[in-house]
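Below is a slice of the complex: some chains, not all, each in place.
Just so it is clear, A and B label the chains in written order, and each chain counts residues from 1 on its own.
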Amino acid sequence: MLTKIKIQTPPKESLINITEQVKEAVRASGVQEGMCVLVIPHTTAAITLNSALDAATAADIIGDIRRLIPTRVDFNHIYDTPADAAGHIKSTLIGASVTLIITKGELLLGGSQFVLFYEFDGPRQRQINIRIMEDR
Amino acid sequence: MLTKIKIQTPPKESLINITEQVKEAVRASGVQEGMCVLVIPHTTAAITLNSALDAATAADIIGDIRRLIPTRVDFNHIYDTPADAAGHIKSTLIGASVTLIITKGELLLGGSQFVLFYEFDGPRQRQINIRIMEDR
C-alpha cells in the first residue's frame, strides 16, 4: 500500500514526532507481517529514529548538528537562503529514507524509539511517502 | 521472516561485526532472492556497513565520530550520562536501520564490506531485528 502523511513545519529547525501518524498508516493497511519504507521528497529535511521521551534530547541533536554545519554566508549555493544551503548538507548526513519492520500489525520500535521528521528550513508544507509491503 | 540477533556490547564505544549472524539468519530463512531489513530498537547505538579487514579502520571511525560529537557535560539531556546524550546525536547521524539485498540465498555484500553494530553507550544487552522478504 502507498500512502502519505502531510505536516506543516514550524519556522525553526525542529524534530517533529510523526510516530502516531505512521502507526495509523500501518493499521489502515491491514498488514500484519511486513515492512514499511518512509521516504521524504525533500532535500532540506530528513527522517530519523530517536528518543522523544525528553525534549532536551531533540535540543541536543539540533544544537550539535547546527554546530557541525553552521548556517553562514559563504556557501556556494546562494540562490536560496543560507539555511537552505546548510539544510542540503544536513539532509545528506541524516538521510531522507528509513525502512522499518511491521509485526503483529504494528511498527516494531524500541520503547524509547520514535519516528522523527527533521526540518532544516521551515516553515514548510512537508510530506512523508510511505510504502507498506506484506511479507507473504 | 522476522528474526533477531542478541549481543552483549563492551563498556567502550565499539563497532561489533555481526555479519556472520546476519548471514546465518538469511540462510535459516531459506530465501534465495529478496531483501533484508535490519532495524535496531535502540537510540544510543547505530547500524552501518563498512570494512572490518583492518581494526585500525574501526579506530579511525570511532575516533573521528567522537571528535565530531564530544562527550561533555553541557548537554541539555542530563537525565542520563553525557555518553548517553552524545549517543543520541551519533545515532541520528549514523542511522538505526539498514536495508540489504539477498541473492542466491546469501547477503550481497562487497568483498571488504561487513555489517557492523555501533555501540555508543555500552555495556548493554542489544538487539537487531531482521525482516527477510522474498522477491516473488
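FYI, a contact is a pair of C-beta atoms (placed from the backbone, for glycine too) under 8 Å apart; a residue touches a chain by one contact, two chains touch by 3 or more.
No experiment lies behind these values; they were computed from the predicted model shown.
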With 2 chains in place and all of them the same protein, how many does the whole complex in this file have?
3
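Keep in mind that, in the parts below, only the chains that are shown with their structure count from here on.
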Distance between subunit A and subunit B based on Cα centroids, please, to the nearest Å.
20
Note: in the complex, subunit A contacts subunit B through residues 33-35, 48-51, 54, 56-57, 59-61, 63-65, 68, 93-95, 98-103, 108-113, 118, 133, 135-136
Going by the contact rule set out above, which residues of subunit B touch subunit A in the complex?
1-2, 37, 39-43, 68-69, 75-79, 85, 88-89, 91-93, 95-97, 99, 129-134, 136
